[in-house]
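One protein chain omitted, others in place.
Each chain gets a letter, A, B and C, in the order it is written, and its residues are counted from 1.
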Amino acid sequence: MCGMPEGFRFSCPIRVRYSEIDRQGIVYNSRYLEYVDVALTEYFRALGVPYQEMLARHGFDPSLVKATLEFKGPARLDEDLRVYGRITSIGRTSFSMEFRIVREAGGDLVTGAEIVYVNFDTATQSSRPVPEEIRRRIEAFERTAFPAAR
Amino acid sequence: MCGMPEGFRFSCPIRVRYSEIDRQGIVYNSRYLEYVDVALTEYFRALGVPYQEMLARHGFDPSLVKATLEFKGPARLDEDLRVYGRITSIGRTSFSMEFRIVREAGGDLVTGAEIVYVNFDTATQSSRPVPEEIRRRIEAFERTAFPAAR
Amino acid sequence: MCGMPEGFRFSCPIRVRYSEIDRQGIVYNSRYLEYVDVALTEYFRALGVPYQEMLARHGFDPSLVKATLEFKGPARLDEDLRVYGRITSIGRTSFSMEFRIVREAGGDLVTGAEIVYVNFDTATQSSRPVPEEIRRRIEAFERTAFPAAR
Partner (left out) sequence: MCGMPEGFRFSCPIRVRYSEIDRQGIVYNSRYLEYVDVALTEYFRALGVPYQEMLARHGFDPSLVKATLEFKGPARLDEDLRVYGRITSIGRTSFSMEFRIVREAGGDLVTGAEIVYVNFDTATQSSRPVPEEIRRRIEAFERTAFPAAR
């Protein structure tokens, strides 16, 4: 692994666990959404916002609205993967991320994912704005000024 | 619950388990792909093809190529859900299914899913044709003549 | 399946899911604890206490203190299992259950489990007494007067 795919500034490693493998000896499909959540947590840690602070201090609790997964190749038991992640757009209450899960050795794409999140308020069961400080940290990290939210 | 949504001829029940609930007290996102696999297995059982026969007798081993999930509402601990499923197209080596996961009480949509499967051969690590008998059973069950595979 | 093993008055069915199978084609070890939790929920439903009422109305939230699992035979994809469960003792804040997970066809033991639960209060992070009404319902169901709690 050397160098990020173009447009990505974040990645984190994942090693495939025995509990994640199915009858075919490869990572079971739903586990990739679990990997995506690991990467989401690590992404915001990289921005200086550990998960506990996301909730308690920022009132930021990303919940999935839509997920599109493309399964390109199998990942095997004990294989070292790398998850690249980037935020591709920010709306008023939602944001979108692209993830690429690749083999650490060789860099082949295993699974690609596009996820739309909304900032969900469990107490009121409704969406709420993406906090300004979170937006600023994302723009600084991604070195992008996202178009003004509608 | 009485009556199928239009276009669906299959459904099966799912009761939400404790192990499937997350910190927000609702079904964790990846579990819906596990529910989809329950429905896939039950769908083919309804067509007279239990999972063990799919593999051993028919050489039919559906693997996910693409999954699109839309999360419309939360499902709670011990809630009774119903998963509707139907096959919407069949290609030479692949087929597509639509799933709607709804509340048994009321019928509200919880999660919708569109899945593209390929008939994968683990031994050769490549795709192979959808078996003719499987295609015939699907067409009889869905009461649809799918366009000839490319 | 006809007749309960001696001493058991409760059972519930489980059909093995694709997502629960490991590389060896058999149920992965940790899934049995998930099956145990399904049986716990169904046990209390059989006593007239659905899970949501356990928490909201009775202040009863069983948490695992100790689990002993014996793996006696493999369970396979799509196999029909049956989980027998019974409460074997009740203390002041804790109770013990025995589970036997068997094949529906034949009745062979797949996995046995002994679990000690405590009634845990998440708010105070401490144990609290097993509610009197819960104790009475258990004794009526099991047709046993458990020795007075210490």
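Just so it is clear, a residue touches a chain if its C-beta (ideal position, glycine included) is under 8 Å from a C-beta of that chain, and two chains touch if they have at least 3 such contacts.
It should be emphasised that the depicted structure is a prediction, and the values quoted were computed from it without experimental measurement.
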{"item": "In the full complex, displayed partners of the excluded chain", "value": "A, B, C"}
{"item": "Sites on chain C contacted by the missing partner chain, in the whole complex", "value": "24-25, 29-31, 33-34, 37, 61, 63-71, 74, 120, 122, 125"}
{"item": "Hidden partner chain, residues of chain A it touches", "value": "17-19, 33-34, 37-38, 40-41, 50-52, 76-78"}
{"item": "Where the unshown chain meets chain B, residue by residue", "value": "18-19, 21-23, 25, 28, 30, 77"}
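Just so we're on the same page, only the chains that are shown with their structure count from here on.
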{"item": "Approximate Å spacing (C-alpha centroids) for the pair chain A, chain B", "value": "25"}
{"item": "Centroid spacing, where centroids are CA-atom means, of chain A and chain C in whole angstrom", "value": "36"}
{"item": "Residues of chain C whose C-beta touches two or more other chains", "value": "18-19, 77"}
